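Written out below as structure tokens is the structure these notes cover.
With one protein chain removed, the remaining protein chains of the complex are shown where they sit.
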Amino acid sequence: MSDAPAMRPAPRTPALAGRVKAALVLFVLFALMPPLASALNDPFYVLIGTRILAYAIAAMALDLILGFGALVSFGHAAYLGFGAYAVAILSSYGIDDLFLQIAAGIVMSAGFALITGAISLRTQGVYFIMITLAFGQMAFFFFISLSAYGGDDGYSLSQRSGVLGTDLLGSDYGLYYTTLALLIAVFVLCNRIVNSRFGRVFTGIRENRTRMEAVGYAPFRFQLTAFVISACLTSVAGVLLANQAQFVSPAFMSWHRSGELIVMVVLGGVGTLTGGIVGAVVALLLEEWLGMLTHHWPLLFGTFLVLMVLFSPRGITGLIERLGIGRGRR
Amino acid sequence: QDVPASANDDVLKIGLIYTLSGPPAALGVQARDGFMLAAERIGEIGGMETEIIVVDDEGRPDLAADKARELVQRENVDFVVGPIFSNILMAIHQPVTSTGTILISTNAGTSNFAGAECNPNFFTTSYQNDQNHEVMGAYAEQQGYQNVFLMVPNYQAGKDSVAGFKNSYTGNVAGEVYTELGQLDFSSELAQIAAFQPDALFTFMPGGMGVNLVKQYSQAGLTSIPFLSAFTVDETTLPATQEAAVGLLGGANWAPDMDNEANRTFVSAYIEKYDSVPGTYAMQAYDAAQLIDSAVRKTGGDLTDRDALRAAITEADFDSPRGDFSFGANNYPVQDFYLVEAVKRDDGYYGTSVKEKIFDDYVDNYADQCAMQ
Amino acid sequence: MTSLSVQNLSKNFGALKVTDDVSLEVASGEIHAVIGPNGAGKTTLIAQLSGQLRSDAGRVLVGGEDISQLSMPDRVGRGLARSFQITCVLPGFTALENVAVAVQARSGSSFRFFGRVAEEEALNAAALRALEEAGLGDRAHVRASSLSHGEHRRLELAIALATEPKVLLLDEPLAGVGGEDAEAFIDRLKRFKGRFTMVLIEHDMEAVFALADRVSVLVYGRIIATGTPEAIRSDPEVRAAYLGEEEEEVA
Amino acid sequence: MMNLFVLQLLNGVQLGVLLFLIAAGLTLVFGIMDVINLAHGVLYMVGAYLIATFAALTGSFWWGLLLMLPAAVVVGLLIEVVIIRRLYARSHLDQVLATFGLVMIASELVEIVWGTSPLSVPMPEMLSGSVPLMGPLRYPVYRIAVILAGLAVAAGLYVVVNHTRIGMLLRAGATNRMMVSALGVDINKLFAIVFTLGAVLACLAGALVAPILSVDTGMGESVLILAFVVVVIGGIGSIKGAFLGALLVAVVDTLGGVFGPFLLRSLLDPAAAGQMGRVLAPMLVYILMAVILFARPAGLFGRRA
Partner (left out) sequence: MLEVSGLEAAYGESRILFGIDLSVGPGEVVTLLGRNGMGKTTTVKSIFGLLRPRGGQVRVEGQDLTGAEPHRMALAGLGLVPEGRQVFPTLNVEENLRATARPGKWTLNRIYELFPRLEERRRNMGTQLSGGEQQMLAIGRALMTNPRLMVLDEATEGLAPLIRADIWACLARLKAEGEAILVIDKNVDALTRFADRHVVIEKGRVVWTGTTAEILATPDVKDRFLHV
């Protein structure tokens, strides 16, 4: 019994190797989707695809702190909103470069996350969930009262952002592939972070805070850093969503949206990064597809969620791994 | 402008986009039912084989934008009809109208699209959002009220409502209270009203908020203070408030008891089919179907000539249950507005009833900012 | 030279005086045992020394520097490490990772976001060394949550060792370690003698008398006696309050 | 002004009791059994719909209430046995996901069964009308009855949780089910009973507020967050905390909404004050929660885990 594991050689890349492979497969599939859609004479799916990929970015960014740090932020939609409003506000001043807008979204998000994160991190567990909700709602109500950008009614964008002076995003394909590229970049970044020194400490704090303090780490600094990183990455998704919908409204920031992000992560599989992507894809596609089948799609979708929890505790990635497709046990 | 691909086949395709799930669904459901009722009565709309696609925007603007694009780009519809809510309209307006497809709003009528951003592909069969509030302002003015208490939810439409009311009311404002969106309990506000004893209350509380307010208003024994409202006491909320709402006043462009042939047909058919009294939302969607029918017939089923089609729509050649109906230069209606009162009808249902006409052939305040003259 | 100096430390929980004006000098390289009845305040004392609990009064000095106002992580940075009486490890990490993360705390910045930490040989080697010193080398790649109770106790020690402390506070390291394993454990601790200063809390008198240079007896938050093991063993007050007759057999 | 202040205070207290009534079941299930049940709001809504249906059928509020109770027991038990039972040992996130699914299912079912238009429950004859208070101000009798009901529920829960074996076992079971079971208690049965009790409380809250508030498909959702806020402000697992938390939220919300603008006006010019007030008002509850959690990270009466 106990001898067997002891004799095993050190697993060099234990946790994520399988999942990185799974993610690669996903990315290839994503890249092939648009040609397929146009071959099927259904280019419209490219637009839906863009929305899904943008949510995948947000879900993955949330998983970074939720899965690896047990920081369940229930206010992450605020950062989607910051990204989206960065587009609206800058473009109303005639600044429509994507990168400048992303930078602006990141700056806004980093500032907000730094302040609210520092306060929120005094609390833990469910209290953290609720205090992040509180800050998310404050941001939400702030933008509702922002009459200059339509308040509650939102603000519609006359055109998409430019990329270094080109109109790359003007075509749906350009927007799709830009989103995909950013998704991959964010994935690589997150993957590096969780496997780094920083990531190990951050995960350790999730596992046992007191123990980490007792070996000399001050949890606050690590958690706050991760919180800010996650917020910034989420705002990138917001910039893309604004371009996809060509419309910005506080609805991007409501707590429902924060809740949906959490649902995506948990559905996909917490603490796996790939899970965030899978969760976003499955949740949004299923919604789309069930919506076509019946007007009462929430009934089916809800049933699906319940069944997933009851029969596959580690989400979809857990299910896939159990079926032996992406072997990488953790 | 390009002619949409759809225009070339001989099927008339119409996409309905309404909020059909969640708490605010009651309005969208009425609108859809109203449209479908008309479609059923007409049979082949515009004399063409008709296909109607109904989609639910779930009250989410970003989703609505996608759904609208799906209707236009994937389903190649000729008309998009809807939505109920202004934020949804803001989100779908550009995706629909920029492709040359015609968008007919059956409820939301925001000021920007009435004014500076008016668009030849955008029509509305309802009103400009402020108008019902203006009706109540004018009524308060006419009654000589000197001290009106204003209470609206704290969001864009609420603020617009106060602005609309003040547009035609010049008296004093006893108090101006912005309640939380979705507020349950108004006891604190009602206490203020009781303390101020204003000449009247003006409020705009759509949906469940309105039901709560109306019930609590009568429970608090405030019925002696006139209750003026818009979008608060109507056929979507009366089944819930019932007796508590009777006698409360509102501003509207129509009421189900209006005395004309078209209206009698509409209302009785609706009641028969859905076992409830239709509200404005149903009527306006019903008219949208009639409008499309009349316009397409005029063009003889030729959907490729967009200019002709638009011109035909502008003529608005159909019998609206509300009587006079025509389009202004900004494609918003020019119509009459009434003071309505909640009553228990002879057939046992609750509904609104016309009390008096306030505005005749009323043009909205933004029309002159529209460049399409 | 004094390595750890505790001056007039106090702590109350409500009306309860858990630490009552405790002073203690521990020389560099010394193993100083603290014994006393259950609930005497030993763990509380450790918690105060390590900064987990804030003291109501008194000072703690390490190597002459006053660390009373520092947080727990900062005290670790000053060379003060502890183990826990009630197992406190990272359950989802392997034993090796548990220790490596402690090594990492002492070697370079942890704000590195890109390099793969699992491939840092220096960390792994040091961690493995600490595991072997604690007698857990063969379980390095087992998840901590799958270790048995006795194995957890060793992991506690390995983690404490890996922080390379100047002063090591051990709270009942031997609890749950049985038989020959316990003897080997005592031997190991003996070998650490001189490498760093140790404050040892134990109810295993065999271990205390085998290891300690000096022993303090804590009863109801007060130190009632300090002295060599021999002196303590024969102190009648200590026998009455703590040791009882079982001790006679061991002696 | 003074009169108004007192009255508003009373209104705040009344709203607080109402909130507590709604949050009571949540405290029980979330605070003590440690199950995050997002479906609490749905149960509250179901209670309201049930009484609306039964009251319409029987023509009497009281019969409606009486019939609602066994129906609520059935609903609660069903949910426990089919879904919740399997979630006790799972993480909060799993509970969130499953009960989120449950919310979707239940809301849709309610929509299918009862449609989307709001329903109404007539006020019982006995409790309608209002009593004079001060000057022209009056107070509805039904609300006084609601306050009494809330106080009764609070007292009952407090006793059950803090002074009975059941309460002890519940608190023990929430942290260590296995151990409670190993010491001879059929924890499954116990939790089933208590979850059902929580569900009945939620339904009861819905039924009691139905004559005041509209019965519509959105009522559960708007209340859910507020109920969580109340529980968290009070400190998870504390009945006393939830009760005071509810009062605090309600009083701050009520008084802040009324007197906040006055306060702002003394600091800013009227236009800016009005603008500012409108921005801040909806945030008030959230600001309150953030401030309390900042000062006391585990709520007013919570214990830090």
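We just call them A, B, C and D in the order they show up, numbering each chain from 1.
Simple rule for what comes next: contacts are C-beta pairs under 8 Å (C-beta built on N, C-alpha and C of every residue); 3 or more make two chains touch, one makes a residue touch a chain.
Everything numeric in this text was worked out from a predicted model, so none of it was measured.
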Legend entry - Contact residue for the chain not shown (choose from D:182, D:263 or D:291): D:182
Inset, instruction - Quick one: say which of D:237, D:257, D:277 or D:299 touches the chain that got left out. - result: D:237
Legend entry - Sole residue of C:97, C:120 or C:151 that reaches the chain not shown, by the stated touch rule: C:151
Inset, instruction - State which residues belonging to chain C touch the missing partner chain. - result: 13, 36-44, 85-87, 146-151, 172, 175-182, 203, 205, 241-247, 249
Legend entry - Absent-chain interface as seen on chain D, which is shown: 165, 168-169, 171-172, 174-176, 178-188, 237, 303
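What we mean here is this: only the chains that are shown with their structure count from here on.
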Legend entry - Neighbouring chains shared between chain B and chain C, ordered by label: A
Legend entry - Most distant chain from chain A, judged by the mean position of its C-alpha atoms: C
Legend entry - Mean-CA-position distance for chain D and chain A (Å): 32
Legend entry - Length of the line joining the C-alpha centres of chain C and chain D, rounded to whole Å: 48
Inset, instruction - Name the residues of chain A that each touch 2 or more other chains. - result: 144-145, 298
Inset, instruction - Check each residue of chain D and list the ones that touch at least two other chains. - result: 108, 278, 282
Inset, instruction - Please give all chain pairs that are in touch with each other. - result: A-B, A-C, A-D, B-D
Legend entry - Of chain A, residues touching chain D in the complex: 66, 72, 119, 122-127, 130-131, 133-135, 137-138, 141-142, 144-145, 255, 259, 262-263, 266-267, 270, 296, 298-299, 301-306, 308-310, 313
Legend entry - Residue numbers on chain B that touch chain A, as the complex places them: 20-21, 56, 60-62, 65-66, 69-70, 73-74, 86-87, 90-91, 93-95, 110, 154-157, 159
Legend entry - Contact set on chain D toward chain B in their complex: 3-4, 7-8, 11-12, 14-15, 18, 108, 111, 115-120, 123, 128-130, 136-138, 140, 142-143, 209, 211-219, 221-223, 253-254, 257-258, 274, 277-278, 281-282
